[in-house]
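And then chain A:
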Amino acid sequence: MKKLVITSENIKFLKKINELADQDITLCEQCGTCSGSCPMVADMDITPSQIMRMVQLGDLDVLNSKAIWVCASCYSCTVRCPRNLDVSKVAEALRQVYLRKALDYVEIKKIPKYELVSLPQIAIVSACRKFTG
Partner candidate 1 sequence: MAEIKLIDGYPEYMRKLIEKVEKTRSSRINYTPPAMSRQEQEEVLKVHPDYAPGGKRVITIGPNKGDIGPNEVVDLLEAYPLIDPGKTDLSKIDYETDILIIGGGLAGTSAALWANNSGVPSDKILLVNKLRHGDANSIMAEGGTQAADREIDSVQRHYLDTIGGGHFANKPDVVRALVEDAPFIIKWLIEMGAIFDREENGELVEKWGGGTSIKRMHSCRDYTGLEELRVIRDEFRNRQILCLEQYPAIELLTDDNNKVTGAILWNLETGEYKIVRAKATILATGGFGRLHIRGFPTTNHYGATFDGPVLAYRVGVKLRDIDTVQYHPTGAAYPIQIVGYLLTEKLRSSGAQPVNVDGEAFVFPLEPRDVEAASFIRECYVRNKGITTPTGLRGIWLDTPLIDIKNGKGYLARAFPGMTRLYKRNGIDMSKDPVLVFPTLHYQNGGVETDPWGRTNVEGLWVAGEVSGGVHGKNRLMGNSTLDCLVFGRRAGINAAEYVKTHTETGNITLEHVKKYIDMLNEAGIKPERRAPILLPDYRGRAALARIIDIF
Partner candidate 2 sequence: MEEKTNIMERIAEANRPVTTGVDEKDIKDWVTIYIMGKGYRVPADLTILTAIEYAGYRLLRSVGCRQGHCGACATIYRRAGEYKLQADLACQTRVEDGMYLVQIPFSPAEKAIYDITKEPYDASVFIKYYPEVARCVSCNTCTKSCPQDLEVMDYVQSAIRGDFEAVADDSFDCIQCGMCAIRCPAEIVQYHVAQLGRRMYGRYGLTMPKHLKKRVEEIEKGKFKEAMDTITSKSREELEKMYAERQREPD
């Protein structure tokens, strides 16, 4: 396990995510309900509660996690959090930090044309919203 020294940068990052997600993430007590409710957790490198923990610590490494992109914003965690926190908003805030650098997580132009024509608009539009900057 790596040693974490909390710096002003970490605090700034926590503050930023708190603001973007409109949450007080420090309220999370790491009960794990979100991770238990998440239908995508099996595909995540870190669990939703780990995401919350990393943000609490202002750990910027959370931005490199696959988990924030696997989240499908299904709000299963949202309705169950005993602290009334919205983990889906935290995940979105983290995605936005990345996308707002004008980066794309999914390059839609590189999706093969036969795939594009087979998908309903609703899928493409939401993927654009969630994965392109």
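Regarding candidate selection, all candidates are chains of the complex that A comes from, given by their letters.
One rule holds in what follows: a contact is a pair of C-beta atoms (placed from the backbone, for glycine too) under 8 Å apart; a residue touches a chain by one contact, two chains touch by 3 or more; residues count from 1.
This structure is a prediction, so every number in the text was calculated from the model and none was measured.
Student: Would you mind flagging which of 1 or 2 touches chain A in the complex?
Tutor: That would be candidate 2, which touches chain A.
Student: What does chain A use to touch candidate 2 in their complex?
Tutor: My answer: residues 108-109, 111, 113, 116-119, 121, 124-125, 127-129, 132.
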